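Note that one protein chain of the assembly has been removed; the remaining protein chains are unaltered in position.
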Amino acid sequence: MSIVVDFRDAVVVFNGFPALAEASIEVRRGEIVLLQGPNGAGKTTLLRACAGLLPIVRGEASVLGVDLCVDRQSVRPRVGLLGHANGLFADLTISENVLFWAQMVGAKVAEVASTLQRFGIDGRLAEQKVMQLSAGQKRRCALACLVVRRAELWLLDEPHAGLDATARDEIDAIIREACAAGATVLIASHELERARGLATRSVSVVAGRVVS
Amino acid sequence: MDHLGFIAVVYGTTFAVIIALVVRTLSQGRDLASKVADKDKPWT
Amino acid sequence: MSTQLSLGRVARAVAAKDLRIEMRSRVVVNQVFPFAGLVMVMFAFALDNDDVLTRVAGGLVWLATLFSLIVIIQRSFAVDTADGALEAQRVAGLDPAGIFVGKALAVMVQLVTLEIMLFVAAVVLYRVQLHADGAVLLVTCVLSATAGLSLVGTLYGGLTAGSRGRETLLPLLMLPVVAPVLIGATRATESAFTSGGAAVSDGWPWVGVLVVFAAVFGLGGILSFGSLIEE
């Protein structure tokens, strides 16, 4: 199974508007694909559709070999979506957040500890409530959750937004590492220079279509 | 007739509401039918 | 490869997470509990008659519980929707039935705590009296009624979470459904307090109604929660 994402003329409607208009894209295992394009072009919708969150109105779409027109559920445990929201519980500490997701996939506590360490989240920082963290720390925490979930396909929506240079470097390193471990990554980003350096390939999303 | 007011209110509101519903449904239908192509109207 | 977890383990993790969040933030304890106590005092102002208060104490406790239920459910889902965590749980493919049971369990723990406080308030403020045989009935009634309330609340809370106008839609959908719980729990509680000359044994059939209610909506929620929280 080398083709991870396969959309053919897929139409996805969001709030009555065809946010994806007959979009076609193919992504192979191990690729890091950069999606570039103006706001409202359909990047976020493409990522959310890949996660099985939005119904495919017309056309064909499959992710990790699962036909999304038929089944949008079974693909979900295998993909990780990091959208504009981090999906964290603000009143819990970082380690509790990561532990929650680890429990959900049956991961070992030791694995959580080692993941946190790799992310440079240890000691006092790991015991801080998420609401006391900076934007970059929150993003790192969210990525750590994706790692413990062992997602095969990472869908990252503007992962660099609102972060300083150091935090961006750290996130790039995390993405490269995940990719080396066998994950496939789709990134939507406005940070073209930075993201091009990271990506193996880049495509444009224009008016709901994907243009290589 | 005893209780004429009560009976008049019951008959009056019931039929007025039904007529209003019918008129609304018909006008909506007429309005949409002139915009939607016949192929989308399986009953024609 | 991630594996699908069993309903029980998802439920336990979700319930533990919700309760831990409440222990940290203390929103329910610091805001909803005082609100419910205030409602009890307000009832006393409105009814202004000691005999009447003693007679209807059971109903007032359950009304205060219903009002608090709306707020607790909204808080329970606000925790999940504030930063997209409910969506993250959907994307992660967690068993929706597990999320449903887990959240209902957490709500149930909070509600039972609240009801203990309200019954103490009823004894102090409304001068109701409780005897040993009534206490057994009361405990059974509280547990079964609270199970029903938490399950229905979580079911409709999930449906309205994240939609426009959820603050107003939740009570509209939920209150008619929990009416049997209000009737049953109030009658059973009045029997437990033997208020208005009721006998303790009169209360047990009502507990039966409450148990059936909780079972029906528990099953209904397990089957349907997944389709209600989908976009």
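We call the chains A, B and C, going by the order they appear; numbering starts again at 1 in every chain.
Just so it is clear, a residue touches a chain if its C-beta (ideal position, glycine included) is under 8 Å from a C-beta of that chain, and two chains touch if they have at least 3 such contacts.
Methods note: contacts and distances are computed from a predicted model.
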The chain not rendered here carries, per UniProt and among "Heme exporter protein C", "Urea ABC transporter permease subunit UrtB", "NADH-quinone oxidoreductase subunit K" or "Branched-chain amino acid transport system substrate-binding protein", the name "Heme exporter protein C"
Would you list the chains present here that the left-out chain is in contact with? A, B, C
Any idea which of C:52, C:116 or C:179 touches the chain not displayed? C:179
Even though one chain is not shown, chain B touches it at residues 1-4, 6-7, 9-11, 13-15, 17-18, 21-22, 25-26, 28-30, 32-44
Chain not shown, touching residues in chain C: 155, 159, 163-164, 169, 172-173, 175-177, 179-180, 183-184, 187, 202, 205-206, 209, 212-213, 216-217, 220, 224, 227-228, 230-231
Listed in rising order, the chain A residues that touch the chain left out are 11, 13, 15-18, 21-22, 55, 57, 206-209, 211
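The definition used in the following text is that only the chains that are shown with their structure count from here on.
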Chain adjacency by touch: line, ring, star, complete or other shape? other
With centres defined by CA atoms only, which chain is the most remote from chain B? A
Measuring centre to centre with CA averages, how many angstrom lie between chain A and chain C? 37
Centroid spacing, where centroids are CA-atom means, of chain B and chain C in whole angstrom: 43
Taking the mean of the C-alpha atoms as each chain's centre, how many Å separate chain A from chain B? 52
Can you name the residues of chain A that touch chain C in the complex? 51-54, 73-74, 76-81, 83-92, 96, 100-101, 103-106, 129, 145, 149-151
Touching residues (chain side chain C, partner chain A) in the complex: 1-5, 9-10, 13, 17, 20-21, 24-25, 79, 82-85, 87-88, 90-94, 231
